[in-house]
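All protein chains but one are shown in place.
Note that the chains take the letters A, B, C, D, E, F, G, H and I in the order they are written out, and that residue 1 is the start of every chain.
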Amino acid sequence: MDKLTMTETIVGVKLAKDLSWESMASDLGMSPVWLTSACLGMNSAPPDKAAAIAEYLGLGPDVAKALEAFPTKVWEQAVPTDPLIYRLYEIVGVYGDTLKEVIQEKFGDGIMSAIDFSMEVDKIEDPKGDRVLLTMNGKFLPYKSW
Amino acid sequence: MDKLTMTETIVGVKLAKDLSWESMASDLGMSPVWLTSACLGMNSAPPDKAAAIAEYLGLGPDVAKALEAFPTKVWEQAVPTDPLIYRLYEIVGVYGDTLKEVIQEKFGDGIMSAIDFSMEVDKIEDPKGDRVLLTMNGKFLPYKSW
Amino acid sequence: MDKLTMTETIVGVKLAKDLSWESMASDLGMSPVWLTSACLGMNSAPPDKAAAIAEYLGLGPDVAKALEAFPTKVWEQAVPTDPLIYRLYEIVGVYGDTLKEVIQEKFGDGIMSAIDFSMEVDKIEDPKGDRVLLTMNGKFLPYKSW
Amino acid sequence: MDKLTMTETIVGVKLAKDLSWESMASDLGMSPVWLTSACLGMNSAPPDKAAAIAEYLGLGPDVAKALEAFPTKVWEQAVPTDPLIYRLYEIVGVYGDTLKEVIQEKFGDGIMSAIDFSMEVDKIEDPKGDRVLLTMNGKFLPYKSW
Amino acid sequence: MDKLTMTETIVGVKLAKDLSWESMASDLGMSPVWLTSACLGMNSAPPDKAAAIAEYLGLGPDVAKALEAFPTKVWEQAVPTDPLIYRLYEIVGVYGDTLKEVIQEKFGDGIMSAIDFSMEVDKIEDPKGDRVLLTMNGKFLPYKSW
Amino acid sequence: MDKLTMTETIVGVKLAKDLSWESMASDLGMSPVWLTSACLGMNSAPPDKAAAIAEYLGLGPDVAKALEAFPTKVWEQAVPTDPLIYRLYEIVGVYGDTLKEVIQEKFGDGIMSAIDFSMEVDKIEDPKGDRVLLTMNGKFLPYKSW
Amino acid sequence: MDKLTMTETIVGVKLAKDLSWESMASDLGMSPVWLTSACLGMNSAPPDKAAAIAEYLGLGPDVAKALEAFPTKVWEQAVPTDPLIYRLYEIVGVYGDTLKEVIQEKFGDGIMSAIDFSMEVDKIEDPKGDRVLLTMNGKFLPYKSW
Amino acid sequence: MDKLTMTETIVGVKLAKDLSWESMASDLGMSPVWLTSACLGMNSAPPDKAAAIAEYLGLGPDVAKALEAFPTKVWEQAVPTDPLIYRLYEIVGVYGDTLKEVIQEKFGDGIMSAIDFSMEVDKIEDPKGDRVLLTMNGKFLPYKSW
Amino acid sequence: MDKLTMTETIVGVKLAKDLSWESMASDLGMSPVWLTSACLGMNSAPPDKAAAIAEYLGLGPDVAKALEAFPTKVWEQAVPTDPLIYRLYEIVGVYGDTLKEVIQEKFGDGIMSAIDFSMEVDKIEDPKGDRVLLTMNGKFLPYKSW
Partner (left out) sequence: MDKLTMTETIVGVKLAKDLSWESMASDLGMSPVWLTSACLGMNSAPPDKAAAIAEYLGLGPDVAKALEAFPTKVWEQAVPTDPLIYRLYEIVGVYGDTLKEVIQEKFGDGIMSAIDFSMEVDKIEDPKGDRVLLTMNGKFLPYKSW
């Protein structure tokens, strides 16, 4: 089973059982962002987590196997069009040089890893309009000389 | 004075006085990310903050005026090349659909604003390698029907 | 039912029953632009409106469900080719900086929201050639400092 | 005098005299959008209007001549980056097919002209946040057969 | 019946009956360029012409209906590759600024409409090699001020 | 003298003497389109025509030499933005396949040359709006087999 | 039968009969480059050659008809990736301006036709490594003035 | 002296002395294509050839040094626009797959080198129009397995 | 059997038999990188190696034939998105000019062949994190003059 079929299968069951990523993640003791990303096929799951997800959804070992597979991460448009995703792209464009200044001033020459990395989404209720809190946590990797 | 000259002037003084964005921000009671962004010319400063920044650096009213000006925010490459900035772009590519799922499940159909928005950078010390904590806080804007 | 099938189904019934977007919108008490956009799959409908549209067309709850789903808004060409749509793109290119000047002079540094937004199309009859009146109404979102 | 120098000269005087496009337009009996567009070099001015603008600003006949010149309208990025302008581009992407449906249902096969065209910007005050009202008015041009 | 199927149907009959666009156009009293364009799905036909074309080819009302439908005009490559079409693109690149100079000197600031437009192809026999005569006829649209 | 300086020199004299391309072409017995194209640096002039143009404008042999030089024809944007030029590009996009059908039906497999080629612009006065008549005349080049 | 099916049919027979383009071309008295190009669908064959090719391969008149059809020549990537084809592209990039200098010095302002054109591939045996000899032969087309 | 200055210097002397690439190459015992390419800065010259070229033109050792320098070969447009160069690009597009078939049938899997490579331009006089003969000669490089 | 089916077949058997590229390569006496590349369809195999691979996997002569076929090497995105592959692209971007300096200083003007080329991947175990050792070995090809 390839990743595409795996995602369609999982999303189908999720709709049929009226589950949310949040409740699944909470029941399984995983982060909603990571769980969603693995189910959409953009991250691989370690064998025990893959088995737990498949079992939770009542799906077979072929789904678990597909969750374990290492994905080829492809996105199709250099500039994303969906407004929610574009706003994130815009933040990278507007604040990219700023983040480079602030991070490298704090840590030295290097980068924030996108591999040794986790992310959370929270909701801050606010009478003037709720707010999205997006927290990224990545290991700092210093450049080396040799 | 245009934004480009303003940035060169500010960065010149900052280097000469051996200041950091962090210390400037702390002394001025502003966020380092926002302050850096305003000084790099990618955000406008309200008149009082613009005056405070210019005064702090020993610069004149033309710099304050330039900080107040509304910038045209242009970035030059659809896919950024600097590794630190590219990793942020990669996160948008890899996790874009995931964030759409998780945010819209939590909030309904809509987006996280990149305008009514703030961001902080923190350092988590860790013996296995320090970590960058990037926190984004944006107002949720629901789509409307009419 | 995905959005694509939903649109094909709705457009099929609309043709068979010889309806217009305008008459549908008028009967349902909705705006023609918004209704069309929801039926083409580029906006989600609140549950009550989704149900009303489906019922009006004699279609089932799967269509209503599909109307409610949050769309991923993708357009395929950076520069559109259809002449009617290109002219709108051209207006953005020719008048973009002008609108930035005029709007920001009137409102301060910020943007017109494309999310908290509505639009109407009207016809002005004119013996020298009828005119299209396109009215956009979007919330002004000021940039913030922090 | 080329259009670039003309714009720099006009904007310089406008800043020095602390004028707004709105007040200039009102004093001269022109639309703010059109006036701004002509002063930014993206539209040509008829001789009488060119002379009136130059005289109002205390500028010479070379500026009037430059306002009269027919511009080559070039914009540099297929996808604009400035957030205010990008939102307009996004509206074209999200609502392009919708506008095609609604306009052609109302008028027949054809387009809204971007040449025989005018546009206005208004402010609607609203305690929940002021709103931008953008009104476009373009002649409908029907396709012809031959 | 969509435009694609319509074109395939018409081209199939044309081949089977060994017709040429030229003879069809002559028999039907239409221009070969326009007729071809309508049959290839890049222009809509008025109801009477649509009916005449379908009847001439011995095709049913679904083909007539499809000929009447308003097309979305999409071309897939910014720079065309077929040599015949590329040469036309090259003419626009090489002579674009020249035509702007010559047309605007003759007519004032404005454009040649591509909507209120017709085109003919003729053959000039020449012993040194026949020549293609391409005649475009478009309404001049002057820019307006307001 | 390079082509760029040559064009600036010629356009400067043309403005100073208040000449039009049309009158220059008429006095010199050349076509306005070709003359403009040579003066804008997109075609080379044979020595006698180069000398005649320079003499007519009261310019020296360096201008004549520059008119004779073989240009490298570069245009900078795959999709032109100026509305007058874009409409020509749009005609190639909308009618490209149609012209291929009609020309190749008439002439066989081959192309219309853009090198052995000439073009004229005429004005058709019309009370409902003057019309631009653009006539292209190119040698047909048949593909060969070998 | 369209060109794609035609190519698949011809290549299938060629593989089944273990033929080479070279031997086919030699038996048929045609050039290997042209024959291959016609069979891959990038050139049309005159009726007699089309018939001869089809007969040689034991294929029917539909294949001959498809060989005769005038192709739309489309290639899909602006920069080719296959190493053999990329090296040709690189030669155009590295030597383009050089060839322009050398050809135009020898022939005057004009181009080498890619339509009235033929090409041959030969093998030069060499103990240090065989060499490819690629010979292009195109009619020189001078620019004209008018 | 960088390559750009070197080319301007050489071309300046060449024009002043009214030399041609052909006569220079003939006098110096070099190929016109290679000599032009080295003088345009797209190939490096061995020290003895660099010295000979500089001496021939009456230029100093800095020009010889610049001819010896290893160039970074950059071309600016993925799809070239100058018609002479574009035709070469078109040949690669139209005949790329054909050449791959014919070369690899003759030589096995591999490529024609663009590095161990030479090229000549000849003129074939013909009363129906002279022809350009372009001969490329590149070492065949077989792919290896390991 | 085309390359795509060949790869799917081979990968299917590899998964079913739980083989690794490493063990296959070791058993067959081939390099893992080359073997994988041939099985993914990006290199052709000599007949004896093609037969050995097919036999090892228990597959028939059609697979061997497909392994022997000369591939057209196409990759679809100018800038790859998968993080593992992007890092290699980034190394080319960051170190490209450096490698040019260092290689050409050592070898003279020329390139490292990507055709007469091999590559190995090794693992260096390290308590602070294992390291990937990537070794590329390509023939140096000097530019020639002629």
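Heads up, the rule we're going with is that a residue touches a chain if its C-beta (ideal position, glycine included) is under 8 Å from a C-beta of that chain, and two chains touch if they have at least 3 such contacts.
These numbers were taken from a predicted model, which means no experiment stands behind them.
Counting over the whole complex, subunit G has residues 79, 81, 83, 86, 90, 93-94 touching the chain that is not drawn. Annotation for subunit H: contacts to the undisplayed chain at residues 72-75, 78, 114-115.
Residue-level contact of subunit A with the missing chain is found at 30-31, 34, 38, 43-46, 49, 70, 72, 97, 100, 104, 108-111, 113, 115-118, 141-146.
As a convention for this text, only the chains that are shown with their structure count from here on.
The set of subunit E residues that touch two or more partner chains comprises 43, 72-73, 75, 78-79, 81-83, 90, 93-94, 97, 100, 104, 110-111, 113-117, 141.
Pairwise chain contacts present here: A-B, A-C, A-D, A-I, B-C, B-D, B-I, C-D, C-E, C-F, D-E, D-F, E-F, E-G, E-H, F-G, F-H, G-H, G-I, H-I [touch as defined].
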